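A single protein chain has been omitted; all remaining protein chains appear in their positions.
Our next item is subunit A:
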Amino acid sequence: MGRKAKFTEGVVAKKGPGRKTKKQKDPLFSKALIDAKESNDAKLSSRQRKRARKRIQKVEQRKEKQLLKTQSPSPHDNSKESSEESSDEEELLLKPSKAGFSDHNNQWLKPKNKTSSKRQLHKTAEDESDSEDDEIEDENENSEAEVDESDEDMEEAEDDSEEDQDESEEEQDSDEESDNLKVQKLNDLDSDSDSNEEDNFSPESDDNDENDDLLPIEKESKKLKKRQEKEDKLAEEELQLNIANQEKFIFPAKGSEDDVKSLQDVQQRIREIVSVLADFKKLRDGKHSRSDYLEILKNDLCTYYSYNEFLMDKLLQLFPLSELLEFLEASEVQRPLTIRTNSLKTRRRDLAQALISRGVNLDPIGKWSKVGLVVYSSQVPMGATPEYLAGHYIIQGASSMLPVMALAPQENERILDMSSAPGGKASHISAIMKNTGVLFANDINRDRIKAVVGNFHRMGIINSVITCMDGRNYPQYMKGFDRVLLDAPCTGTGVVAKDASVKTSKDEIDIQRCYNLQRQLLLAAIDSVSAKSSTGGYIVYSTCSVLPEENEWVIDFALKKRNVKLVSTGLDFGTDGFVNYRHYRFHPTLKLTKRFYPHTHNMDGFFVAKLKKFSDVIPKSSNDTDEPAEDIEDSKRAAEVSDEEEEIESPKKKAKISENGVNVPTKLNGIEKKTKKLDKKIKLVKGTKEKVQKKKAKIVNQEQISEEESNNTKKKKRSKKADKLDNSKTKNDNQANKKVEGISKTNNVKAKNKKSENMKNISKESKIKNQASPSLERVDDSTEKDKGKNKNKNKKLQNKAVDKKSKISSSKKSDLIEWTDVPMDAAKKISNKMKKNTKKTIGKLKPRKSDKSSKKFKNKK
């Protein structure tokens, strides 16, 4: 008990100044109360309202009576001498009566019975009392000069006003009729006779007088009309002036560029210039070119968003103007906080419940992710909740989940994350693999690798090997990964919101450094993947930059240097990568890459590309030996040169394609017949083998359709072997065909090389064309089949020692692909068509052979 007492004492002591020292606050009244004070009418009951209306009417009627009495001796005496009030009443009284009998209204308004006219009178009085008070004031202000204006105008004005009144009457009739009727009956018992008689007669007299002394209200309305017109005119002029102002954006003189001081002005000018540039033909001033405008715009954007000129230049090149502004705006705003559920330890629903109970307001991130959550607000720090510490989730940007989804890791694979710190994506990979297989998480930075260690242990990832080395050296230590994720270091132009220092710190040289590193890393990543992997052979390249130099260009480079092809990322949103960017012409398959922008997707600017390695052989023809040693300048030059080359090449390619597409088949037709016999023999011999192959091919195809090239079959392995063979033939141009006996005629080598190069290009193009059709996988199938066929054929040819031209076979093959392939649309049909396909591929043997024979003839000649 003693302790208890102590406790209470302690509590009391802690309470501070004590209750009585507290000052009572000023009373707070609810809004409703305050409102009620101000406007009591709102709360009046209907009866109260009726009574109030009656009261008003009584007062008015009384006034009318008085007026009538005073006016009756001198009805024409409508001078300005009378007081405001009196004139007011006059109008109220006279106007409606006139309304009843003016020519225009005769059709419908007839003074049949007293009550109706009375009704009108009262109503109009009520209606106009408010509106006309103002007019009267105006009237007093204005001189009488305007009094003598033409009659026609007057009449028009009259009519207008009357019509208005009538309308308002009609509207209100239904509401007020009953009330008014009652009221008036009561009121008018005594006043009926005078008022109505007056009503009947006064307008007529007024009509006569319109010319000299108009009713004040008429004058008023006339004046108003005039004024209105004037105002309208002015407004229109002003509007046009404004438009003209806008249109004629005054190009600042050279010295005066510093005049614009405030950010507001800068923003204004940005808008103006953008509008000018949007319709440049119309809105330009004659003197200045588009580039002049752009120069100013760029400077303004730089000052307003505090970018350096270089980066703004890049962005201007990248985005159309309207989009640029959106991008810049979006880059100023932080993206919403997103977390990823660790599926190893919990489920998203459970996590969401736990977090909601901690006062966190969250939602699923979207349909595309089953583990992402968006946090709108939270009362606790998201990086320090017990759930976080227990590894139930990790804070990760929405965009960071995309590369992992594109990578699509499978269980029991060996996967490498080349630059993994701080381990968000790597842990995601591991979670998808369900802690099976092996995950190599590498990073070059020893400090940042600690974060990977911490995150992995927190998230309960046990299948990891964490290494710290330069990713470029990775293939020296380990190769043969099933998949590699390369989230390359970049300039970070997509995450300006996270780190604003990018705006000012980046320069041409930084970007060069970045893309050089990225290229080397990507080549290393490709080298460390095994093309023979039964389930994989994929490389995902991602950056948090939006610049094509760091994205498309790097991929394009890799496509040239290694035996890789782009495949669909499997992400169903995002904008496609650039194929053409300024003067660059990238590989057409680059449209399979995905770009993400802060302003369109509300996630960090991001780029994702998925590559599939189809051969482990490193092509020697491309001089990649000097690549790693390249310093920045050289690489830049080389890259530019290569780009130029490509540009030059591209028309050639097309020409060749057209040749091959059209001419070759016609050539082949003639020789087909001859070769048919030979082929039949071949078929007979190989028939059994091919049947087996067909079946296997079917299986493969079906699987590939259903999944994503995931399942391993013997067929695939075989095809890959064949693939390897092919590549060795095609790519090792000069050294090629050591395996194949007695081949190379030295005189033809050069020509062949040229041809094969061209053919390679063509094959690329043709593949691309095929890939444009919805069934991507099918292309692979056909190529693989071809390869299989090639293999068979090669054997045959070896036997017959005919295969001098086997070098070119692959290129021919590509022609054939283009020639024979029938684009398929529906996935349903595929299974049906598979049979046909296999037949076709069998059929392909003929033209190929014939082709060769034709070539032979040529060579002989």
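By our rule, a contact is a pair of C-beta atoms (placed from the backbone, for glycine too) under 8 Å apart; a residue touches a chain by one contact, two chains touch by 3 or more; residues count from 1.
Here, contacts and distances are computed from a predicted model.
S.K.: Between "Ribosomal RNA-processing protein 41", "Histone acetyltransferase ESA1", "60S ribosome subunit biogenesis protein NIP7 homolog" or "Ras-related protein Rab-30", choose the name on the UniProt record of the chain that's been left out.
M.R.: Not shown, but named in UniProt as "60S ribosome subunit biogenesis protein NIP7 homolog".
S.K.: For the chain that's not shown, point to the residue among A:449, A:603 or A:617 touching it.
M.R.: A:449
S.K.: May I ask which residue of A:348, A:458, A:562 or A:610 touches the chain that does not appear here?
M.R.: Missing-chain contact among the listed residues: A:458.
S.K.: Residue by residue, what part of subunit A touches the chain that was omitted?
M.R.: 354, 383-384, 386-387, 389-390, 414, 438, 440, 449-454, 456-458, 460, 462-469, 477-478
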